[in-house]
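The complex appears here minus one protein chain, its other protein chains still in place.
Here is chain A:
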Amino acid sequence: MKRLKNKKQKAGVEVNGNGSVTREPDCGRKQKLSEINQALISDPVDIETLRRAAASKGGLLTDELRRKVWPKLLNINVYDLPHKPGRDVRENHKDFNQVVLDVTRSMKRFPKGMPASERAVLQEQMTDIILEVLKRTPQLHYYQGYHDVAVTLLLVVGERMTIAMLDTLSNHHLRDFMDPTMDSTKHILNYLMPILEQVDRELHDFMIRAEVGTIFALSWLITWYGHVLSDFKHTMRLYDFFLASHPLMPIYLAATIVLHREKEVKKTECDMAMVHHLLSRIPQDLPYELLIGQAQDLFDQYPPSLLAKRAALQPRKSLSISTFQAFQLATLHQRPDTVLQRLTKAQGSSTSRQAPRQSGLEAALPQEQGRLWGKGNRMVKMAVWGLSATLGAAVFAVAQTAMDWGPEVLLQLF
């Protein structure tokens, strides 16, 4: 990560996350910004537009927008977020040691300029978040790489929103990876070769002859590329895309990456080690925008159902795939944040799905800040206004999330 956020502030302009391609002309960007904001205040929220924006060139453009749009893509009410986990979440947790081991070794995922103390705070949060989400759904099993997903979310949306998002992802997009064994994950990986077969028979046959298998793409799939990309802006760009897409989309992207490197692959010695070695090292300067477009095209042309049939993939129940349609349908009926705020407040916590939740703005704020807000602390309000005035719509959503990120993330972002 290249201190994206710090730079952004210093320059006084938002840096978009569209990766290595040249920026769209500013008017296109402006138009996209306003489309996204419009979609957010529509009632119900215009989820189709948000999805399109997340996938199309440049993705969601700014961290600011990501914080507003990501929850919508996952049908999350920002006024009804889970609480920070208590200390007890670490007690007697079967995955505790593994999680700590992986979180401790996740240093590379943080911005280079971040002070160690700040990173340490975030790493503690990361551990708590992961353990909390696992605890909520005992059927979920931790895998190495899950922490790469957690840290990506955490760096963008803060602790409590990360819990909510990770919870949803774990029960949907990532669900197959969280079985007690990796058999379902293997099944998902099995979609890769059939896609290649459809597009480039020769390349496919070469890889079959090399017996390279698909493990080179394992970390791509289960971390949504977070484990292998060194530039955080690319990771965020891909997360925009995957949050708005079918759970198999990371496999289609893997296919486009392999296809993109077709010449290199064919020139390599036809040997498992050599081909694995080549492919597992992902080039850091991939044309992400191009590949994302190609992945979408491949998906439309060879949808999973067709592949399953043609490649005679063994039928296996994939929870991620089978629950996807219902999940997508559910996202269609979301209210904009201003309405949500009112409703959530009115309903109170009794209707919350998870027990330890409160409602409304105060509830969503950390204890102390909540009190300050209640008393009408001018400083806080002004600071919040300062953040939100430039954004126009959804003022309260910004206020809430901004406070929710907590001072350490705020420091980092602003």
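Note that a residue touches a chain if its C-beta (ideal position, glycine included) is under 8 Å from a C-beta of that chain, and two chains touch if they have at least 3 such contacts; residues count from 1.
FYI, contacts and distances are computed from a predicted model.
Q: Name the absent chain as its UniProt record does, using one of the following: "RNA polymerase II holoenzyme cyclin-like subunit", "small monomeric GTPase", "Ubiquinone biosynthesis O-methyltransferase, mitochondrial" or "Anaphase-promoting complex subunit 2".
A: "small monomeric GTPase"
Q: Taking the full complex into account, find the residue in A:Asp43, A:Glu124, A:Asp271 or A:Asp297 that is in contact with the omitted chain.
A: The single option touching the absent chain is A:Asp271.
Q: One chain is left out of this view; which of A:Gln123, A:Thr162 or A:Ser219 touches it in the full complex?
A: Here the residue in touch with the unshown chain is A:Ser219.
Q: Just one of A:Met107, A:Ala120, A:Leu306 or A:Leu332 touches the chain that is missing; which is it?
A: The single option touching the absent chain is A:Met107.
Q: Using the document's contact rule, name the residues of chain A that touch the chain not shown here.
A: Residues in contact with the chain left out: 98, 101-102, 105-108, 141, 143-145, 147, 180-183, 185-186, 211, 213, 215-216, 218-219, 222-223, 227, 267-273, 276-277, 280.
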